[in-house]
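Okay, structure first, notes after.
One chain of protein is taken out of this complex; the other chains stay put.
Order of writing sets the chain letters: A, B and C. Residues in each chain are counted from 1.
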Amino acid sequence: MTNAAFLGLGAIGRPMARRLAEAHPGLVVWNRTRATADAFAQEASVRVASTPADAARGAQVVVTCFATSRDVEAVVDMEHGLAEGLDEGAVVVDCTSGDPATSRRIAERLGARGVAFLDAPVSGGVAGAVSGTLTVMCGGDAATVERVRPLLQAFAGKIVHCGEVGAGDALKAINNALLAVHLLSTAEGLAALVRAGVRAEVALDVINASSGRSNASMNLFPQRVLTREFPRTFRLALLDKDVGIAAGVAREQRVPAPLMQLAADLMTAARAELGEEADHVEAVKMVERWARTEIR
Amino acid sequence: MTNAAFLGLGAIGRPMARRLAEAHPGLVVWNRTRATADAFAQEASVRVASTPADAARGAQVVVTCFATSRDVEAVVDMEHGLAEGLDEGAVVVDCTSGDPATSRRIAERLGARGVAFLDAPVSGGVAGAVSGTLTVMCGGDAATVERVRPLLQAFAGKIVHCGEVGAGDALKAINNALLAVHLLSTAEGLAALVRAGVRAEVALDVINASSGRSNASMNLFPQRVLTREFPRTFRLALLDKDVGIAAGVAREQRVPAPLMQLAADLMTAARAELGEEADHVEAVKMVERWARTEIR
Amino acid sequence: MTNAAFLGLGAIGRPMARRLAEAHPGLVVWNRTRATADAFAQEASVRVASTPADAARGAQVVVTCFATSRDVEAVVDMEHGLAEGLDEGAVVVDCTSGDPATSRRIAERLGARGVAFLDAPVSGGVAGAVSGTLTVMCGGDAATVERVRPLLQAFAGKIVHCGEVGAGDALKAINNALLAVHLLSTAEGLAALVRAGVRAEVALDVINASSGRSNASMNLFPQRVLTREFPRTFRLALLDKDVGIAAGVAREQRVPAPLMQLAADLMTAARAELGEEADHVEAVKMVERWARTEIR
Partner (left out) sequence: MTNAAFLGLGAIGRPMARRLAEAHPGLVVWNRTRATADAFAQEASVRVASTPADAARGAQVVVTCFATSRDVEAVVDMEHGLAEGLDEGAVVVDCTSGDPATSRRIAERLGARGVAFLDAPVSGGVAGAVSGTLTVMCGGDAATVERVRPLLQAFAGKIVHCGEVGAGDALKAINNALLAVHLLSTAEGLAALVRAGVRAEVALDVINASSGRSNASMNLFPQRVLTREFPRTFRLALLDKDVGIAAGVAREQRVPAPLMQLAADLMTAARAELGEEADHVEAVKMVERWARTEIR
């Protein structure tokens, strides 16, 4: 039996931890806001730790899931942080949508204490976490991925080894950057068509049977934009962070990526206009305002 | 029985005309290069006309399919051109991937002679033409679309009325602009990942199970880029023309469309670098050269 | 003595016409809103014509100055329009910041009646018109430019023959597109510096002694942005129109111009955000809002 801990009970962390708790009785959890962890313990058979160090003690695998790599770094380094409690030989699996540079820094610090680190961001959203069908993109040592694979299968449908530490972060960020590019460019195209007298529904019907289709045109626009529902499933502020990471990866690798860079700036502008709580799909509203029209 | 004519036996025109000839015996064809029409008449039961006017005489429906709207305009206005031969009450269905402004001009000119005009570009490529499953996007009068629908069904799986004259052109162009955006942005992302140590195949495997997927990532990259096959199915020069039309529609409508405009310029740059005969997917090679890497 | 007429007494047209009237007694003027022309006639020795045709009759040179080439075209073609009154052998000098395609169309129409046409947009603003130091960029026949040169010298310090009809429009539009690029990019840079703790005044002091300086950094930012005065001298809506024309020239010539195209879309976005009456320098405020900071 693997002793495991889970740190970070946010929107997606909670259902992941719940599946993990079901598969691995004895899971220990920690959350910055203690009340969230206590509430979670009412629903799942887990022990609530008082500090990251407390959670880490005795664990063979510690899964972390926060908003940014900087948050993870803080949890590692804080007083009674992860670094204090981790046993030599343990593995930290960081499911944060992080940035490669910080992940490499964390990996180095933990490595010096004999602890392995994987950056392991997930895709599939809250629904994928609930159903245990997340895709996990792992960066780090291949053997370490194999070691934690059985445990991750509690919430993952697909576990992919992408490369060295940071590779998972890079891939997740670039996937999300493509989402941002598709979302914004489809909004641009539909806004122009609507102003030219073509109904958005007709346009999407044709595009989705043609070469211009994407996940954005097939799912997000019909379900969220044309209905004007814009449900809050993934914050624009987090997508902005991810596209910024992707743009940083391209720059670090000296790869000109003008469309991704432009999408990164448009997302930051949309975040400034729409605020921290807006859903990512609401970025479409900035394009609509510029176009003085509604996509419908 | 509808008397019909087909003008423009290019790569996609030929299989369209063949299906039309099968469904409508007595089809008359014309092609600028006569030899192409004669060769076609060996395979299909058609009559070869000596001029556009000759082809148009007595036809209730004339289908045209050229590289640009300017070509169509020339065929209408030339000596012994379409305008000379068309009967009052006839319909011209222009399957060219055209531009709205020129289509409106042609429609006005033909309208003055009592001839209806539909801009009716198609998507689905040569394969769709061969199998009769093209999507046809019609701009013009709704009743006219209904009148020609039975005839178009010879090669179309889906016939959509998009709006007034020019609406079909606009929608086709914007679909293709999205294709261009997806193609180039996916190339940017994959090039950055490859340089960061992630194999393109692994990256695509994850992206295609995630939110960043598009027709480009699901079909073009696995089948054409990773295999380094780059088959010539649709010329970059033609895609460049289409993205330019889409960019023009956005400008005409005063809709800021920064990603589409940038993709338009990148495609024109790629065309300058790769030449008139390159396939559209080869635009990826410009990104690869900038990144000093190959996507694989 | 040249018989001359001046049509279009807008913000810049008025001081141009006044200088012309001083140099050429007997000037005839026309303005769409008659009251403006009547008021002008109180201050300058001119005759107010009742229609463009009336103004044109007997004139050897007709100077026009409107917001767009479409306005000029309307004044040519309307009932009792210019075309009706112009004598064979007359010259129309159009000082509108126009677009080359419309100018070519007007030139062709007038040419058929034996009337020469020059597109002749001016730079130097209201101040340059008042002091008679405008730069005039002429497109059309070189001999025609020489013929009207003495007359134009009433308001021009520099008269340049740029090329065929449309060349003046193209050059004016591209000059203004560069202004837009410089204005926006300097705003981007200064906003980033201000957030990084560098005062805008210090930054401009250094930039204006270095390689990054431009007319925008040397004049507009110190005098209009840092003072928060944003005087209304040239409407953002008109600059947006000009940058759009420049972007269209690049597209028509198949010249990738990604920075100019992007500036065109940013200006259109700024116009949607800031309204039709905003001054062009106020585009800086959109960048400030995105940056959540003020440049000072």
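In this section, contacts are C-beta pairs under 8 Å (C-beta built on N, C-alpha and C of every residue); 3 or more make two chains touch, one makes a residue touch a chain.
Predicted model, so just to flag it, every value in this text is computed and none were measured.
Engineer: Which shown chains does the hidden chain touch?
Structural biologist: Displayed chains contacted by the hidden chain, ordered by label: A, B, C.
Engineer: Could you tell which one of C:178, C:225, C:270 or C:284 touches the chain left off the display?
Structural biologist: Of the listed residues, the one touching the omitted chain is C:178.
Engineer: Which listed residue, C:90, C:107 or C:167, touches the chain dropped from view?
Structural biologist: Residue touching the absent chain, from the options given: C:167.
Engineer: List the residues of chain A that touch the chain left out of this view.
Structural biologist: Residues of chain A in touch with the missing chain: 244, 247-248, 251, 254-258, 261-262, 264-266, 268-269, 272.
Engineer: Even though one chain is hidden, which residues of chain B still touch it in the full complex?
Structural biologist: 258, 262, 268-269, 272-273, 289-292
Engineer: By the contact criterion defined above, which parts of chain C meet the unshown chain? Give residue numbers in ascending order.
Structural biologist: Against the missing chain, chain C presents residues 100, 123-124, 135, 137, 158, 160-164, 166-167, 170-171, 174-179, 181-182, 184-186, 188-193, 195-199, 202-203, 205-207, 209-215, 217, 246, 249-250, 252-260, 262-263, 266, 287, 290-293.
Methods note: only the chains that are shown with their structure count from here on.
Engineer: What is the chain whose Cα centroid lies farthest from the Cα centroid of chain A?
Structural biologist: That would be chain C.
Engineer: How big is the gap, in whole Å, between where the Cα atoms of chain B centre and where those of chain C centre?
Structural biologist: Roughly 39 Å, centre to centre.
Engineer: I'd like to verify one number: the distance from the centre of chain A to the centre of chain C, where each centre is the average of its C-alpha atoms, in whole angstrom.
Structural biologist: 50
Engineer: Give the residues of chain A touching no fewer than two other chains, as numbers and ranges.
Structural biologist: 258, 262, 290-292, in rising order.
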